[in-house]
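So that we are looking at the same thing, I have put the structure below in structure tokens.
Shown here: the complex without one of its protein chains, the others still in place.
A and B label the chains in the order they appear, each numbered from 1.
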Amino acid sequence: MKSTRESRREGRWFYFFISPWLIGFIVFALFPVLASLYYSFTEYDIIHAPEFIGFGNYNELFHDEQFWNSVKVTLKYTFISVPLTLFLSLVFAMLINQKIPFRGIFRTAMYFPSMISGVSMALLWFWVFNPQAGLFNYGLSLFGIDPIHWFLDEKYAMWALIIMSFWGLGGGMLIFLAGLQGVPAHLLEAAKLDGAGRLRTFWNVTFPLISPVFLFQLIIGLIESFQVFTQAYTITQGGPNYSTWFYVYNIYINAFKNFRYGYASAMSWILLIAVTVITFVIMKLSNRYVYYEGGRER
Amino acid sequence: MSEVALAKQQPVRRKKTKIEFASIVGFLILLIVTIAMIMPLGFMLSTSLKTTKEMLVFPPTVIPKHFAWDNFKELFVNEEIKFGRQYLNSIIVAIATVIGTVFSSSFVAFGFARYKAKGSQFLFVLVLSTLMLPYPAIMIPQFLLFTKLGLHDSLLPLILPSFFASAYMIFLLKQFFTSIPNELYDAGRIDGCKEIRLYWNLTLPLSGPVIATVAIFSFIWSWNDLLAPVLYLDSQENFTLPIGMAAMLSSKFRIAPWNLMMAASLLSVLPIIVLFSIAQRRFVQGIVLTGIK
Partner (left out) sequence: MRMKKGKLALSLTLTFGLIATGCSSGGGKEGKESKEGETVTITHYTIDSPDRTFVEKLIPDFEAKHPNIKIKVTKAPYEQFDSKLQSSIAAKNSPDVTSHWGYGGFMEYYNKGMLMDLTPYLTGFSGADYDIPEDVMNIYKVDGKTYGIPLNSYVTVMLYNKDLFDKAGLKYPPTDYEDKSWTFDKMVDYAKKMTVDSKNLADAQYGVDFGFGERDQRPQYFGANVYSDDTWTNGGKPSEIRLTKPEVVEAYKKIYGLIYDQKVSPTPAFSKSVSGQFGDPFLSGKIAMSVVGSWSLAASSDFSFNVGVAAVPQGPNEKVRSVLYVDPLFVLKDSKHPKEALEWIKYLITAEVQEKSIELSGGNPPVNQKAAEKYYNNFEGIDPEQIKQVFEGAYKYGFESYNHLISNYSQINELFINELASVENGDKKVEDALPVIEGKLKDLLARVNK
């Protein structure tokens, strides 16, 4: 047992070392979260002083078609892109995890594109989806399919973005691969001896073991796709006809183009609440379904 | 269960051939998907070397008729693009961010790993909870803060926060620091090492690999970030690469210079490719540990 003097000394060192984070937390996280809450109850254009309007912004949001549209757009993207990306990265991880030749090359080749993220990727895919001279329509034309206008057509713009999101699944695949390689071989052997088919083995042995990885990927995927901005800013400017008007893009436009910082802060807060709730719900559900080695962690 | 298995020797052999068949199918699927994944990269490379005329030809040519190496030169010579300047800005921001993140995060992680104090548990949970904090939820007050401080349109708002530690990196480093045996520290203490020297002379040198991972990932995040630069940077000579490239698309040119944009994209992913090829293992490890791509 430590003496009180010693533990007080330890406490002092503790706070000394974590002070950068503590200051950063207060200045760059806590203060902004609270300030944003305050601004969300004001009309504020940064030139004039904030004007308190109570729930005015929230009330307006509730009736704002563009706001609901941005929610719809973001959810549509999330609910299609996240599960599919997750599913595909797991499938490819399992394929690569087999005894096949050139595994290393496959792994690198699949992972490589996911390093090209952000604007570089957006520009590349904008070009790949170019209706007249792009690679994608050329590919389709080989099958006799007429050119599709992709980002210029409100029916296809979202799908183009979703297809584009698959390109980055290599990162998730690597994580699953690590998870799969952590599945003890003797368990798989045992299942095989039990005569379990591949699917059953996967469902009863492999999947429960990698379920924490799956869960983590799911949460990260959801949170990331709630924050899609680069594609909307670079490629579509939210269009055509608002079909890619993502939530964060809506915040950006309202705050930094329309100069309605209060209104945008209200949206920020709703995003914060949504992310918190979803993380919490998934965690709660997962307590029931996710398997943690060595018993249940908290 | 094993009794059941023993009773069914026959089917197991049949299953074996099935597995091999499945492997072949898997191999073929992988081959096709991999080619599909790599193709856009080839398209990028080939477009970057095409002349303006050739880039609009349909169907697209695979190998450019004339290699227009001038595209790459044009990026740096054309003063309306300011590509060189923006490249430099990106490097400055990324390197400063790496330095800030590595030192501040390891410093903080050391505190969490080595000392117990009242509230240390709670504070660590707080660190973890900020992992989920979306940047768009806090960007407006941050923006207003930096703007009121007169730091708008400078690189500082992009760099400064990194000197106050990142939650991911604290988490990553703390895991590693905790695994360093206590005896080493006790020995250090007996030698009369001060706490700060325990951090600087003992912990950091032991943590090379994990620090490399932290460095690589903070570099990539900073390198690819678009939203924060879009908020803070207004002058072309202050742009980082991502906005500069996005701006190339909008309207500096009469004919969208796809060839130049692809050349720019290629150059902008170059540092990441270099990092990847010299530190592939760190890379993979980082992805697996942080779960972020």
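One rule holds for everything that comes next: contacts are C-beta pairs under 8 Å (C-beta built on N, C-alpha and C of every residue); 3 or more make two chains touch, one makes a residue touch a chain.
Nothing here was measured: the structure is a model prediction, and the numbers come from that model.
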What are the shown chains in contact with the chain that isn't displayed?
A, B
Of the residues A:68, A:87 or A:259, I need the one that contacts the missing chain.
A:259
Among listed residues B:142, B:222 or B:238, the absent chain is touched only by B:238
Absent-chain interface as seen on subunit B, which is shown:
56-58, 79-80, 82, 85, 144, 147-155, 233-238, 247, 249-257
Residues of subunit A touching the missing chain are 45-48, 60, 65, 130-133, 147, 149, 152-155, 237-242, 245, 253, 256-259
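Keep this in mind: only the chains that are shown with their structure count from here on.
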Gap in Å, rounded to a whole number, between the CA centres of subunit B and subunit A:
15
Once bound in the complex, which stretches of subunit B touch subunit A?
1-2, 4-5, 8, 11-12, 15, 19, 22-23, 26-27, 29-30, 33-34, 37-41, 43-44, 47, 55-60, 104, 107-108, 110-112, 114-118, 120, 123, 126-127, 130, 132-145, 147, 161, 163-165, 170, 195, 199, 220, 223-227, 230-231, 241-243, 245-246, 249, 258, 261-262, 264-265, 268-269, 272-273, 276, 280, 284, 287-288, 291-293
Would you mind writing out the residues of subunit A in touch with subunit B in their complex?
7, 10-11, 13-18, 20-25, 27-29, 31-33, 35-36, 39, 46, 92, 95-96, 98-101, 106, 108-120, 122-128, 130, 132-135, 138, 141, 167-168, 170-172, 174-175, 178, 190, 192-195, 197-198, 213, 216-217, 219-220, 223, 226-227, 229-230, 233-234, 248, 251-252, 255-256, 261, 264-265, 268-269, 271-272, 275-276, 279
